[in-house]
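Moving on to subunit A:
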Amino acid sequence: MTNAFAIEARGLSKSFGDVKANDQIALKVPGGTVHGIVGENGAGKSTLLKMLFGLYRADSGDILVCGQTQHFTDPSDAMAAGIGMVHQHFMLVEPFTVLENIILGAEGSANLDAAKEAARAKLLMLEDQFGFNLPLDTPVEKLSVGVRQRAEILKALYRGAEILILDEPTAVLTPQECEQLFALVRQLKDQGKTILFVTHKLHEIMAVTDDVTVIRAGKTVAECKTADTNPEELAELMVGAKVVRKTARKQHETEIARLRLTDVHADGDHGLELKDINLEVFDGEVLGIAGVAGNGQTELLEIITGLRAVREGVIHMGGEIIANDRLVTNPIALRRMGMAHVAEDRLKTGVVESMSARDNAILGYQREKEFSSGGILKLKAIAQKAAAYFETQDVRPRNPDLPIASFSGGNQQKLVIAREIARDPQLMVIGQPTRGVDIGAVTKIHDQITELRNAGKAILVVSADLDELLSISDRIAVMCEGEIVGTMNVEDATETKLGLMMAGDKREAS
Partner candidate 1 sequence: ADFTPVLLYDIGGKFDKSFNEAAHTGGERFKEETGLDYKDFEPNSETQYEQALKRFARRKADLIIAVGVGYSVAVRNVASKYPDVKFTVIDAIIDLPNVQSITFKENEGSFLVGMIAAMKTESNTIGFLGGMDIPLIRRFERGYRQGAEYVKGDLTFIENYVGTTPSAWNDPIKAAEMARSQYARGADIIFSAAGPSGLGSIQAAKDTGNLAIGVDSNQNHVAPGYVLTSMLKRVDLAVYHAMKAAEAGEWKPGHTVLGLAEGGVDFALDEYNADLITAEMKAKLDEARAKIVSGEIVVSDVEGSNSGH
Partner candidate 2 sequence: MAAQKKLPFWADAILLPTLNLLAAFLVSGLVIWGLGEDPLEALSLMVDGAFGFQEGVGYTFYYATNFVFTGLAVSVAYHAGLFNIGGEGQAMLGGLGLTLAVFLVGDVSPVLAVLLAIVGAAAFGGAWAFIPAYLQAKRGSHVVITTIMFNFIASALLAYLLVGPLQRPGGQMPESADFPDGVSLMHLQDLFAMMGFTYESGPLNLSALIAVLCAVGVWFMLWRTRFGYELRVVGQNQNAARYAGISVTRMTVIAMMISGGLAGMMGLNELLGEQLRLLGNFTLGYGFVGIAVAFMGRNHPVGIVLAAMLFGALYQGGAELAFEMPNIQRDYIVLIQGLVILFAGAMEHLFRDPVERVFRHFSERRAA
């Protein structure tokens, strides 16, 4: 009993239709440790976690908690067994306050007011035990991602979770927020909690975990002490092949500003506004935009790509004005001027989920003579184009008829990028190039961006992932509360520097 694992999985299997998401997964997590789980997109991480949390029923295999075999029919069983989970996509009711979200399902009293007061007392204790400080009475929709995540964690702790499952918790956090999260994780561990930690970022594995399990194509391919391994080895295990970066970055020479924003003001969402933005992107360079999610990067992309009006100022592309207080150029026209746009939120904007990959292959270009004339679609041409994209980008599975939704994030992104670079654009505007995309795809995409840059294109990249920006950008501008707080050459940039600026510290601005 003493040497029993806090949580253990034996030969867990789960299929969806023909997809074997999990195949004989084995997992052993000793109590009071932080256990990392890594794997490509679609490797089966979330599926595994969802089974551990009772959301999915395993086709076969056992789950043991502290040595006891468990049969979870739904999450309440898992919670009763002391398991809590923070999901890849938060499970919060947006209009509800933090407090309401936390007690939902564990209210105790049937009288809501009474329940809230009881909960409040208990929460305050928990909060100073773990050094939280959450605005309990603010609606969640008004809170930043980081705070929401803490609410999710507190929610789990409130339910007395001893084992905490975190599915890609850092995907959306700033470096500072990540640091705070790691601190919290260590603290929880010191308090004897057990933590499962899923991430695509290997340095995070190195930073917080004690042991790590690698999953590939639904199978456990390795389990080892973090101390005995290194990122390169893990990457290899995940992808099943050496990950090498092909393209070298050649020194660029900048003359013409392909894109220029001059004193631009615009209204953003949730009362945010863009305040006199001045930016230049030159041919042959990558300008990275760093910033905590919700500080105006999204709005910036939208005003450049003709999806949002500017209140003051001008945006030039090449020589031409593409936007000012009176003008918004239709995206179709912009594409015809040589601007390509990889949307920040793929599923929300970049593709039409329910449509086939083929239909998605012309999204935004449906009006080009190549694909339609006299208003009639040229189906053959479209099919050929789609097939070509699948080949050049090695999109899998090789079937353009499938709805885009049934492709993994990485493959969707590959298709989108193929679509956008196909017409050899002069300017590429890219939001979150590799969000939720696995290592293999990440390197490929980074290589392509660099290739385009070397081919003399102007590229603007918005990303929440600082490593990414540092590795592909020539210059990095940082946004905070709708302003550009500073721009610097990549050589002078460091994570901490950027992090501070993202937090609104202008001193670093050069």
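Criterion: a residue touches a chain if its C-beta (ideal position, glycine included) is under 8 Å from a C-beta of that chain, and two chains touch if they have at least 3 such contacts; residues count from 1.
Keep in mind how these were chosen: all candidates are chains of the complex that A comes from, given by their letters.
Worth saying up front: this structure is predicted, and the values here are computed from it rather than measured.
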Subunit A in this complex touches just one of 1 or 2, namely candidate 2
Please give the residue numbers of subunit A that touch candidate 2 in the complex, ascending. 16-17, 19, 305-307, 330-335, 341, 343, 345, 348-355, 359, 362-364, 366-367, 371-372, 375-377, 379, 402-403, 405-406
